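Moving on, here comes subunit A:
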Amino acid sequence: MTEEDNIKLRLIQKFGFLSDKITVKRPRRIFAEIPLANFPETFDYTVKQLNFSILAAITGLDEGATLGFIYHLARENGIVLNLHTTAPKDKPVIKTVTEYFPAADAYERELVDLLGAQVEGLPGGNRYPLPDDWPANQFPLRKDWNVEMLDKMEHPEGKEAN
Partner candidate 1 sequence: MGKYDFKIPIGPQHPALKEPESFLLTMHGEKIASMTVRLGYNHRGIEKACEAQTYIRDIYLIERVCGICSHSHATCFVQAVEEIAALEVPKRAIYIRTLIAELERIHSHLLWLGVAGHEIGFDTLLMYTWRDREVVMDILAMLTGNRVNYGMNTIGGVRRDITPEQIPQILKAIDTLEERTKYYIQVATEETTIIKRLSGVGVLSYDDAVRLGAVGPTARASGVERDIRRDDPYAAYGELTFNVITDKHCDVYGRAVVRVCELMESYKMIRQILADLPDGPIAVKAPRKIPAGQALSRYEAPRGEDVHYVKANGTDKPERVKVRAPTLANVQVVAHMLKDGYLADMPIVIAAIDPCFSCTDRLISVKDTDGGDKNIMTWPALHSSSIEWYRKRGIDFSDLNRRFKVPEN
Partner candidate 2 sequence: MIKPGKMMIQVLQSLFKKPATTLYPFVKTEMPDKFRGKLKYYPERCIGCMLCVKDCPSDAIVIKKIGEKKFQAEINLARCISCGQCVDSCPKDALETTKEFELAKLNREQLKVVCNEETCSSSETKT
Partner candidate 3 sequence: MMANVFFNVLIFPGFLFIVVFGMAAEYVDRKFCAKLQNRIGPPWYQPFADLVKLVAKEDIIPEEADAGIFKLMPVMAVTASITAFLYIPLWQTQALFSFYGDLIVVIYLLTIPTLALFLGGWYSRGVFSRIGATRTMTQFFAYEIPLFLAILAPAMLADSWSLSEITVFYSRHLWLLLLNSAGFAIALVALLGKLERVPFDIPEAETEIVAGTLTEYSGRLLAFFRIAIDIELVVGSSLLAAVFLPFGLNLGFTLGFVLYLVKVLFIVALISLLRTIFARLRIDQMINFCWKYVAPVAFLQLIVDLVVKGIIKQ
């Protein structure tokens, strides 16, 4: 049995609800769908027990009614586990993973700025990557947003950008 299948098996053994949600696309690439409610425990298990010690990136997706989040976790030997979870657009709340990976800070800020996700427990700091005077509720990576909206966008009057 390959290492990828072994990881799949261990995940299914631990979390029964994942039985048909994990696919091994090709060597070293595993994709898994995880319900939002079970995400923290699954994430904790993968990082701490399965030794996925590198967070390569977090991708945010606009999937119509929901926002998708993919956590690309990697092992030292090159195996990547992509944990995909979704949150409804009207309540796009996810928990921060900065306690596991301090570097996740930048990726999560991107989700906040570009997709309008709300990340619980994200430490304070400068926003990234949009300018400080960017208007609220404008999320460029959402599918209903297009560049023309930039022209119609109200420029906050009198508010000085530092």
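Picked so that all candidates are chains of the complex that A comes from, given by their letters.
Here is the rule we use: a contact is a pair of C-beta atoms (placed from the backbone, for glycine too) under 8 Å apart; a residue touches a chain by one contact, two chains touch by 3 or more; residues count from 1.
All of these numbers come straight from a predicted model, not from anything done at the bench.
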* To do: Would you mind flagging which of 1, 2 or 3 touches subunit A in the complex?
  => 1
* Structure fact -> Listed in rising order, subunit A residues that touch candidate 1 in their complex are 25-26, 28-29, 31, 53-57, 59-62, 70, 72, 74, 76-78, 80, 82, 101-103, 105-107, 114, 125-131, 140-141, 147, 150-151, 155, 157-158, 160
